[in-house]
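Data first, discussion second: the structure below is written as structure tokens.
Excluded from the complex is one protein chain; the other protein chains are retained at their positions.
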Amino acid sequence: MQKHVLVIEDEPNIIEAISFILSRDGWSVRTHSNGVTAVETVLARKPDVVILDVMLPGKSGYDILRELRDLPETRDLPILMLTARGQTKDRELAERAGVSHFMTKPFSNAEVIEAVRALVAPVSDPP
Amino acid sequence: MITLNALIAVCLTYVVFLFAVAFVAERSALRGRVRWVRAPLVYTLSLSIYCTAWTFYGAVGSAARSGFEYLTIYLGPSLVMIGWWWVLRKLVRIGRSQRITSVADLVSSRYGKSNLLAICVTILAVIGTTPYIALQLQSVTLSFEVFAQPGVPSPEEGQRSYTALWVAVGLAIFTVIFGTRNLDANERHHGVVMAIAVEAVVKLAALMAVGIFVVWGLSGGVAETLARIDSSELGQWQMDGGRWAGLTLLSAAAFLCLPRMFQVLVVESDDEGHLRTASWAFPLYLMMMSLFVVPIAVVGLDLMPPGSNPDLFVLTVPLATGQEGLAVLSFLGGFSSATSMVIVAAIALSTMVSNHIVMPIWLRLTGGGASVSGDVRSVVLLARRLSIAGVVGLGYLYYSLSGGGTALATIGFVSFVGMAQVLPAMLGGIFWRGATRTGALGGLITGFTIWIYALFLPSIGSGALPDAVMTEGLFGLAWLRPQALFGIVGLDPLLHALLWSMTLNVITFVVFSLASFPSPLERLQGAQFVNVFDHSGGPRSWAGGVAQTEDLMIMAQRILGAPEAQALFEREARRQGTRGPLPDPTPDFLESLERVLSGSVGAATAHAMVGQIVGGMSVSVEDLMAVADESAQLMEYSARLETQSNELSRTARQLREANQKLTRLSVQKDAFLTQISHELRTPMTSIRAFSEILRDSTGLTAGEQIKYASIIHDEAIRLTRLLDDLLDLSVLENGQVHLNLRQGKLGEVLDRAAAAANDGGLSLRIRRDARREQVMLNTDLDRLSQVFINLIANARKYCISDQPELSIQVTDDSDLLFIDFVDNGEGVSAEAQDMIFEKFARVSDSQAGGAGLGLAISRQIMTRLGGGIVYLPGHKGAAFRVMLPRNYAMAAQ
Partner (left out) sequence: MTEDGAEDPLRTPARPRSPLFLQRESYRRRRLIDAARFLPILGLLLWAVPLLWSGGPEDAMPGSGALIYIFGIWTALVVAAFVLSVRLRRNEEKPGGGA
């Protein structure tokens, strides 16, 4: 069964790139580019993995992450965070907010695929 | 031969005359005619009480016995007077400004009003003066005898005592009458001083008359007299150097310390200018007093039979040569010397005794109820009178007990050494601020003890000290022999006592002073005494010796400040129900006042201040005012401190603000770096992602390949533009920009900018007024165009409207050209208006593809061009105003 990935990102070219590489890897990709409505979208689409940008118009990626972690439905949802702000404190902030994986831009396509696969793996292969 | 009765009559007449003089002087002074009563000459003559019967009779005796030694007694005081600028001037000024009543009061007042010190000095003075008074009585008695029974050297004891008693009683009456007529706060006695001055003239005249008679009448002239001197026993200078120097210094010290001298020098003085006259007149007087002493002695030794008393040559020489009139004059001279000394000494001592011994005891016995004025005054007067009687009585007692056998001169020197013990404390007190009460007390007691042991007791004669002590020392300790202390033998007993008492006195005084710490009042008094010339303009009148609410009020005002003090006193007056603003000094009020004051000056000082105003003893209000002033200065100082601390906190606030600004700047810098990182990474992410796709993905369609390649291309351009902008901004910010000034029309620049900004994509309608744009510019047209492009592009990107429209209006101000860009969008929120010119500040959150450097660059450009760019609030849409200075703009021809 095809897994769903929701990409929340505001840069059109990056959305296009991620959509392309994940589609080629066999994922069903959906995209969203508004921070304010991001949480609703996640709840509505029920993705298997979320790829979340930090600097989104309207709402920061950290806030979205925290809200998702507060909700029972998405408490354990694998979330991969991508940010162009690559400082240590950004990573710490993300980890404290409960991120599943954290990557800085620019990224290698292979790494993104690998990370998304790894995030979904425990679910697909229950012990 | 003059009869005894005639002599008594002369005596009584003279006394009546003195009474009259004193009475008239007193009256004149009461009527305010003090000019003649207080002439410099009177002051000088009053000092002559230094010359007592001891010097009148004793000087000749001393010369006959031991040559020129008698001169030392006059040389010391002469030097002190000539050197008035050193010590006397200061003493007199202190005496006036501090209202000193006696030498005991001076010492006590200097060392924090210590009554213990006052008592010590008083006791010392009484012990030292009593033999001296006895000596005067003895001399008067002896001189009577000379007339009564010439040739019979030793009359019956009973008659002697009888004469002395009557003399003592008479002197006591005179002193009581003129010494305690009024209780002047200044302790001045005009009548007494005038009588003394008259007596001084009589003494001098008598001695001069005898001298002139001896030189010209008996010897035949000056040359003959000198020859007679040279051929006599006194013909050669035979003087122990130690005694010469020691006695000169001793008499100088005694001149300052003797209670009666202090009385006339300081207490009775009311004009410092008088000292100036006395500085030469008194040495002159002393010189004249001593001028004929040697001739009289030499002639007396020649004329009189061997064994006759040389102390009485002044009388016996005229009598022996049949000059009875001269002898009577001489008798009156001696009588004057004795009486004036006793009178002044009695006044001085009684002041001390009553002020420092009787009154404190009385106050303690009556529970310190000293606030009722009448009581205290009558008690003080009674105490004075009793003290006078007591002092004279003691002198009489001493005379009758000792039998009057000792040579006159010895008693005088013993007394001198005793009073000289006060000198270290006195001089130390007026010249050395570090002198303390402990030091003064220690020195005084040390010197006093040694004086008593080594000089006073041995001088009384056998019986006062057991022979065993004299020869083997106290407790059999040889080094404690009274006249060979510490085993040093062979010294003249007088010099021995002087040396040890003064040396140990000074050492104790200095060491104890250095080791102890003075009380606040002591330190204050010390400053007042030592620096008396800094803060005393002269005496101010202060009448009465009782509690004055006004005084308390003034003092309280100086300490608490006028409004507080007035409020305090008014509150109390209302509580007491008195009319007027001043309350009565009830104990309750004084207690509460003291408590209030102690908040400002400390409890001890407040207690002393209130106590002294209320006690009203010998303390001047000026002292208290000085304390008050000092505390006012303290308060002023603390007010200054407060100001300073305000300044400090202001500075601290400024520093804090500066720090906050720096922190903000640092945060901004961090934010800037983060922003740059983000702005650079975003296009690079796309570039990397698509280049990897192009490299790794198989089976891409040609369309996809072209699309992805062009994305890479676009992002690369975006990256380049961003780098260009950053570089541009950096150059502008650092002022390294080179302006390319050219001439051109504003309209053309706007045309180019609109074309560049508006190509492709959403179309923005631009409204312009071409006529107004006909302005010739002389500026960097490319840079100006860059600003316009940015503004138009922003409008195109951010103007959220169905029909986006930008209006460009040109306005001519006096020296500025305004170019306004107003769109019909939503504008910029008030909070964001401050931010939009900052780097990376985007006007809206919506994606617009810019790095957010445009407005920051525009502002830098306009600053370089000498103008500016501001956001114009108050418009519906976004509104920017570009300002160009007129000197860059030139109107089209």
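Structure notes:
Letters A and B mark the chains in the order given here, with residues in each chain numbered from 1 onward.
Going forward, a contact is a pair of C-beta atoms (placed from the backbone, for glycine too) under 8 Å apart; a residue touches a chain by one contact, two chains touch by 3 or more.
For clarity, every value in this text was computed on a predicted model and none was experimentally measured.
When the full complex is examined, the chain removed from view is found to touch B.
Shown as candidates are B:T129, B:S143, B:T180 or B:T248; the residue that touches the absent chain is B:T248.
One of B:C11, B:A25, B:L75 or B:I687 touches the chain omitted from the figure, and that residue is B:L75. For the options B:V42, B:V210 or B:V294, the residue in contact with the chain missing from this view is B:V294.
Although one chain is not displayed, chain B still touches it through residues 67-68, 71, 75, 78-86, 226-227, 229-230, 232, 234-239, 241, 244-245, 248, 272-273, 276-277, 279-280, 283-284, 287, 291, 294, 531, 533-534, 537.
Definition applied: only the chains that are shown with their structure count from here on.
With each centre defined as the average position of its C-alpha atoms, the distance from chain A to chain B rounds to 84 Å. Chain contact summary for the complex, chain A toward chain B: residues 10-14, 16-18, 20-21, 24, 55, 57-58, 84-87, 104-110. Residues of chain B touching chain A in their complex: 674, 677-682, 684-690, 692-693, 696-697, 711, 714-715, 845-847.
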